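With one protein chain removed, the remaining protein chains of the complex are shown where they sit.
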Amino acid sequence: MSSIKLLISCPDRKGIVLEVTKFIFENEGNIIDSQQHSLGLDSRFFMRLEIDSQQMKKSCAQLQEDFKSIRAKFSMDYKFVTGNKRMAILVSKYDHCLYDILQKIKAKVIKVDVPIIVSNHPDLEHIAENFNIPFKYLPIVDGNKEKQEQQILDELKKHDIDFVAMARYMQILSADFINHYEYKIINVHHSFLPSFKGANPYKQAYEKGVKVIGATAHYATADLDMGPIISQDIAAVNYKHSLEDYKTIGADIEKVVFAKAIKAHADDKIIIYNNKTNVFN
Amino acid sequence: MSSIKLLISCPDRKGIVLEVTKFIFENEGNIIDSQQHSLGLDSRFFMRLEIDSQQMKKSCAQLQEDFKSIRAKFSMDYKFVTGNKRMAILVSKYDHCLYDILQKIKAKVIKVDVPIIVSNHPDLEHIAENFNIPFKYLPIVDGNKEKQEQQILDELKKHDIDFVAMARYMQILSADFINHYEYKIINVHHSFLPSFKGANPYKQAYEKGVKVIGATAHYATADLDMGPIISQDIAAVNYKHSLEDYKTIGADIEKVVFAKAIKAHADDKIIIYNNKTNVFN
Amino acid sequence: MSSIKLLISCPDRKGIVLEVTKFIFENEGNIIDSQQHSLGLDSRFFMRLEIDSQQMKKSCAQLQEDFKSIRAKFSMDYKFVTGNKRMAILVSKYDHCLYDILQKIKAKVIKVDVPIIVSNHPDLEHIAENFNIPFKYLPIVDGNKEKQEQQILDELKKHDIDFVAMARYMQILSADFINHYEYKIINVHHSFLPSFKGANPYKQAYEKGVKVIGATAHYATADLDMGPIISQDIAAVNYKHSLEDYKTIGADIEKVVFAKAIKAHADDKIIIYNNKTNVFN
Partner (left out) sequence: MSSIKLLISCPDRKGIVLEVTKFIFENEGNIIDSQQHSLGLDSRFFMRLEIDSQQMKKSCAQLQEDFKSIRAKFSMDYKFVTGNKRMAILVSKYDHCLYDILQKIKAKVIKVDVPIIVSNHPDLEHIAENFNIPFKYLPIVDGNKEKQEQQILDELKKHDIDFVAMARYMQILSADFINHYEYKIINVHHSFLPSFKGANPYKQAYEKGVKVIGATAHYATADLDMGPIISQDIAAVNYKHSLEDYKTIGADIEKVVFAKAIKAHADDKIIIYNNKTNVFN
């Protein structure tokens, strides 16, 4: 079944759902999943539709264009989307998140195309090969990070990348880099943010003596570890666990929240508003 | 804010959402929450709407009546509902579920009215008193369960009860009793069904050596412990735990799944189809 | 079965377990549960024993005295303990934690004696009554908190209280008060600390857009919300949840972590070292 998704965010007013629904019906779409929520008139209205588009005559781009008349009436942010997104993966030396998402992509649990994996280290090239994905080794030479970031950007452009997954990429991206892909770079941080921002979150957690450790997948923003959170999870730790144990227990959570965030983004289940995400289920 | 809910189940066809939405709009309702799902044309379509009804002129009953024209077109099961339901509680001697739901009802976490608590034992009357709820002690005399069930039914009718919550009521209700409240009696069973049906589920779990124990809230049906499941949860157990520990660990899960099921039913978030529940979130 | 517990913390050296075990054996105790952990010689050694004391001739106090010879050899912190502790409960207006722990104490899931419940508000007296526990209403009059704290201290002394459970007591205790019960006051804070310290943690969580909210039970120290953490748990939240929902979802987690912490303290399963807790399981 081919499907089109429609995401809408606007001030709540009476009649929105009717107008949207009429538009879909007149274009011969069948709504197979819809979620809509607001806190009542004058609050913000969020909606996501998944439409069986088999009998629809117009392309996604045409629908995007034709819907403008409705947008005008309701001051909407909206987008029609279809098909797989093109995702690049940034990686350094940790392999657990990389194996996990590649396995899930191969099994079509996550539906994206991955034209390129980029790394500042050559270590994980064998994994890219195992999954038949091109691997680009772009090291930071002579500390010239700016130059390396430009090389990455060139690579992303060349492959027409829609969004970027940082699978434990151990470099902080510059604000400039991030601005090229606003709300299109997904990072996984190994703490339940906002606790333990910055370096060595497991060490911070260990020293604080928390009883749960966590991981957070979020959009990278210029403000480090402060971008909109997409998914979070935790695992219990106890007095016997060493810092090394924290890392191995945490690795499993990182995988889960990271894969979940990528899947939500890939399936267009996220609307960002006021620096927070609405993640449809 | 006053709100009306609309629940719909029917074969999926194009145009359902449009017709429904138009009906709501023409009656001046504002949809504040909608969830709809199907597996495509020819599969089953499920929908739940929550409607801000402040500006609606018609009563819930009138809407129910007027919607018939749409039902006819789509072979729908549907209902409009509003206001608090009237819930009776059946209880025996265990107090943990009773305290938990009464506290939640008092705190308006669960929005129901409780005109009566019925028990086959006098032990928990003091709790009913603590929450200012009438308590009716209806013991089984001389093994005459049929008579006692009739007394309970009379009590339920007298108080115009919409649904019944069995808060660890330690008697099996007859098919005859259950038929009076089809899909309107919520029971909590202390295992993750379908494992460990029947008596002593914790003992069965202990002897089997499972690593998680669970609880299940479900609609009571004539077929014991086989009614549609509403909510389930589990907790980890280990080799140190005694059967007594299972009971105390399990008690906390029972409370959670039971309260969750009652809340879902009270908020009209459940559609039953093919002996399974769709629980909207 | 009557039992005695022995808790030990000291630098790790060879032979500790042997000496301790010999002492127990010579005093005719049978070890029914032991947990011991260290990170190897020169690191810290932690041990907890639970001893069937039916055939032991000496009192707990006598064992505490006689063990001194072993302590000297190994620079140990240790204590022998037996019997129920005496716990006071501080409470304000929220009733969910109070109902939960009182129900668990009554059901002997938590084994403590509660000679007194103290509150700065009269609202929850009916709950104390329902469980037949004396309730002392000690309001803060004319903003004189110091005086009220002294009244509470007097009450605690009068009832020979071992430790204090703050069941959502909505006042910050002074450093002076806390020093009277060092590591003997258990507080529940409604966030996964160290995130969202201080006032309105659910509001902070809501505004940050986290995907999990949590609760933390910890020992109260002069440094607000920074004392050693005893237990933590979380629950998932999503974009539909209002701040009000956060509070009701959070209330269930508060109960769980609070009861767990009280039980661990009551059962002498906690050793504090370097401002962190070792919680034996």
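Quick notes
Chains: A, B and C, in written order; residue numbering restarts at 1 for each.
We take it that a residue touches a chain if its C-beta (ideal position, glycine included) is under 8 Å from a C-beta of that chain, and two chains touch if they have at least 3 such contacts.
Predicted model only: the values in this text are computed from it and were never measured.
Put simply, the missing chain touches A, B, C once the whole complex is considered. Only one of the listed residues, B:46, B:99 or B:135, touches the absent chain: B:46. In the complete complex, the hidden chain is touched by one of B:41, B:81 or B:234, namely B:234. With the whole complex as reference, residues 37, 39, 46, 192-196, 208-212, 214, 228-234, 238-240, 242, 275-281 of subunit B touch the missing chain.
Where subunit A meets the omitted chain, the residues involved are 33, 95-96, 99-100, 103-104, 106-107, 109, 126-127, 130, 238, 240, 248, 251-252, 256, 281. One chain is missing from the display, and on subunit C it is touched by residues 1, 12-15, 17-18, 21-22, 24-25, 28-41, 52, 281.
Keep in mind that, in the parts below, only the chains that are shown with their structure count from here on.
Mean C-alpha position of subunit B lies 36 Å from that of subunit C.
Each of the following residues of subunit C touches two or more other chains: 238, 240, 281.
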